[in-house]
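Dumping the structure here so I can ask a few things about it.
Just one protein chain is left out here, and the rest sit where they should.
Showing chain A:
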Amino acid sequence: MARIRTTVDGLVYEDDVEPRMLLVQYLRERLGKTGTVIGCDTSNCGACTVHLDGLSVKSCSVLAVQANGSEVLTIEGLERDGQLHPMQQAFHDNHALQCGYCTPGMIMQSIDLLGENPDPSEQEIREGIEGNLCRCTGYQNIVRAVQDAASKMKPGSAPAAESGAKQTVAGGGA
């Protein structure tokens, strides 16, 4: 077991974890953060995408111990005081989801994309989210949503949770 201290969606958690435990398993099984989901076992689908210290990662490809001392932001931490993140709002406004299973990862990746490139072309958006698979939408409305969010988000603005104050939560048992 290894002791880790990680900030997830603004709360600090301390836990003992198996060294082999994946970050996505830690989020889902230990913290109950089931908003982040698992869609494959080869890092292809991107459904489990979260932010680690402000950058998107596929949480199936990161060990929980690698998140020690880091800040993790999941889909569940985006909404602030009942206000949706502009990307969440844009996904809703543009009908960019159907079954919604890929949506958490797709939204987290799209936010990361705009962090790197605040004003992407359609092709840049398509390439920027190509590590995230959607089987329902044909991607067209996702591209529209990212364009819509880009027009509404000021360049460089990061979600509040990634710089917000923290509360500490005692470590859960195994």
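Just so it is clear, a contact is a pair of C-beta atoms (placed from the backbone, for glycine too) under 8 Å apart; a residue touches a chain by one contact, two chains touch by 3 or more; residues count from 1.
Following the convention adopted for this analysis, contacts and distances are computed from a predicted model.
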| item | value |
| --- | --- |
| From "Fe-S cluster assembly protein SufD", "Carbon-monoxide dehydrogenase large subunit", "Stage V sporulation protein R" or "Amino acid/amide ABC transporter ATP-binding protein 1, HAAT family", the hidden chain's UniProt protein name | "Carbon-monoxide dehydrogenase large subunit" |
| For chain A, the residues touching the chain missing from this view | 18, 20-21, 25, 28-29, 32-42, 44-45, 47, 74-76, 78-79, 84, 88, 91-93, 95, 97-104, 107, 122-123, 125-127, 129-143 |
